[in-house]
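Missing here is one protein chain; the remaining ones are kept as they sit in the complex.
After this line comes chain A, so read on.
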Amino acid sequence: MLGPRGGGGVRWTRTGPAARKAARACGRVYDRGPMVDPLNLPEDRSEAGFGDYKPALGPAQALAEANRCLYCADAPCVQKCPTAIDIPEFIRKISTGNLKGSARTILDANIFGMSCARVCPVEVLCVGGCVYNEMDAPPIAIGRLQRYVTDAALAEDWRYFTAGPASGRSVGLVGGGPASLAAAHELRRRGHACTIYDAGHWLGGLNTTGVAPYKLRADDALAEVAYVLGIGGIAVESGVHIGRDVGWDALLARHDALFIGVGLGADRVLDIPGKQLAGIDGAVAFIEKFKLGRVDLGGVKRAVVVGGGNTAVDAVRELVGLGVSEVTMLYRGDEAAMSGYEHEWKAAKIEGVRSLWHTQPTAYVERDGRVAGLRCVKLGADKRPLAGEEFEVPAELVLLAIGQARLGELVAGLGGVQLEGGRLIVDADGATGNPRVYAGGDCANGGKEVVNAVAEGKRAALAIDRALTASASK
């Protein structure tokens, strides 16, 4: 069931002015249901109760902060940005009142500038590079300045980019997250036809379903997707599993090139007794549930999150925000060994999150058919269980943030494409072993930031454009 279904599919069902505006911005969207209309998200979804972790700057604050920027040459902040936004330039434009130019500088480098401004770990990227750090002065709040500009750009629908003249070439993009969307936007600027195939319902990938709500809410993520699609000419097929519903060969027959940006798979599970009990969930799955809908945590007083990465750190902070009174992070290593960002974990501790280090769950505890806790054992320095060091942790909710399944069979049958440890192997341009197939984002990098996905999608788009242009001129 590929191809435009002009009259067949259910299209925009809302008729309010915002929906109409979004629909106009998106051009033709083919789907069984609306995928990018924020109005179709439930109003009472649980994420709506979260406040802003880094509140928006007002005009006076933005101006004062912009005026502090030293306008470095060959600036370290830019070097730290995977999308190489010309940060001193966009900040200078804020200081002169050239906000539209400022947004152009950001969005030309990174069409997801709005969400990156909110979700980037700026402390270890641009802001971490600010030279003010070297003189013990507060670094420039680059993320908040970028948000100041891009919020205005999206709210007022400032548009800079138009589709290039039709090249007659077409690219299929598998996965509807930031990597594919950034790639499609770049390809449209160069005139190539684009179709995005997404297995889910909502576009935007983890930006829509996975980012902590105190950083970015689903409705804002969807508004940004609509803005990106606004370049026009990006067809979208959702609810389609490529490789299952549609074969790779069929897709290759239909497009001149493919981009794979499918992200990671489902949350991994702990294979211990009791794993089927209610009250156990994967962290990524749970986060999606409360971002897009309402979760009922009425019976949950204590929750445990297993893992030590950024998903685990997000999950513990989110559970606190959702009102769980006792939240514990349980990790087999310790604070020094965890891969979650230090600044995020620090914030979690301030919010009252507890920790159990060097701990491994051995079984779930059951009560009335639900999970009631975890049986655990302490690990020694050699990571082996210590005899006699067993204990129970009570919990009415257990979230697993111990990684996500890798692609495996998804790309089986796609000739030339190779995997390593579940990741697609790509070169510096995002090219796989198949000359017509490129990839980027989490499925290729193993799980990094939104800004990495955007950079990789854009980089692959440029490589695809070069390849298509070269083959066209033959």
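In this text, a residue touches a chain if its C-beta (ideal position, glycine included) is under 8 Å from a C-beta of that chain, and two chains touch if they have at least 3 such contacts; residues count from 1.
One rule holds for everything that comes next: contacts and distances are computed from a predicted model.
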Name check vs UniProt for the chain missing from the figure, options "Peptide/nickel transport system permease protein", "Na(+)/H(+) antiporter subunit F", "dihydrouracil dehydrogenase (NAD(+))" or "ABC transporter ATP-binding protein", returns "dihydrouracil dehydrogenase (NAD(+))"
Of the residues A:52, A:134 or A:249, which one touches the chain left out of the display? A:134
Pick out the residues on chain A that sit against the missing chain. 63-64, 66-67, 70-76, 95, 131-132, 134-135
